[in-house]
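Only one protein chain is missing; all other protein chains are in place.
Entry: chain A
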Amino acid sequence: MKKCDKIKPLFFSYFNHELSRDEELSLETHLQTCPDCKSEFDTIQAVWESLGNLPEPPVDPIVITQFTNMLNSYQEAGPRKTYLQQLIANFSNFFNQLGQRHYYPRFAYSLLLILISFSLGYYFSRVSDAGGNYAHHDKSSVIADKADKKDLFTLLNSPYAPVRLRAVAYSNDLPSLDSTIVYALITTLNNDTNDNVRLAALESLSRLSHNPYVRQELIKSLTNQESPIVQVALIDLMLELQEKRSIKYFKKMLKRNSLNSIVKSRITETIQKLG
């Protein structure tokens, strides 16, 4: 029995001819005397060989062109992270200044969205996003432009952030939104992995804030957000809507240790204005 446990792990090295002559011999001898191991060896060998019969996936030479494009964009644009970091730093400064000068919050929010759209347009035209869908943005813009409501739902669930962003933007142009799309937008606002997509969903939903359901979901979303940019946008919206129910959620947020200091002061300020 002990011998069997030592022999079995050697099967694969045997298939790959990685064993020494001695090891091979001892394995073969054992198989002749142990029917248990022999039968396991045979079935495993059969599976192993059938795997070997799977055809080799063909590689389309277009990947070389794609690589060259990726490399050129990288060299033109520089590392992406630095760019995003700059972007975030700019936003933080921007908010700081706004906070000090007491600009009308709704204006700040709109301006921010314009800034983001502008930056993203520039950004996605150059560098791939985190998912690496480098070659996708051209194709996706065509798809999104042709989208109807049904497609929109699919596009909102695309693995590619630029596609989702376009889908959300497109929802603004529809004459009416049915509850499935509203629900999808709320899901996007709360769960999308990309800050910019969540922001865009927020912008779309804020147009529907007269709807009690949407408004309730917007309030609840406060505690779902981790990103300072989205948090600040939501806080400003609450102030604009004069939504007193948000105070309870603000207080929950203030209890978090991880809360960004700009967001923190924003909340304190807003609570005062609402209260």
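Quick note on the criterion: contacts are C-beta pairs under 8 Å (C-beta built on N, C-alpha and C of every residue); 3 or more make two chains touch, one makes a residue touch a chain; residues count from 1.
Just so we're on the same page, contacts and distances are computed from a predicted model.
Enquirer: Have a look at "Ferrous iron transport protein A", "RNA polymerase sigma factor", "FeMo cofactor biosynthesis protein NifB" or "Isoquinoline 1-oxidoreductase subunit alpha" and point out the UniProt protein name belonging to the hidden chain.
Expert: Cross-referencing UniProt, the chain left out corresponds to "RNA polymerase sigma factor".
Enquirer: Per the definition of touch given earlier, which of A:S20, A:T33 or A:N53 contacts the omitted chain?
Expert: Result: among the candidates, A:N53 touches the missing chain.
Enquirer: May I ask you to list the residues on chain A that touch the chain which is not drawn?
Expert: Residues in contact with the chain left out: 8-13, 16, 18, 43-44, 47-48, 50-57, 59-60, 62-64, 66-68, 70-71, 74-75, 79-81, 128, 131-136, 159, 193.
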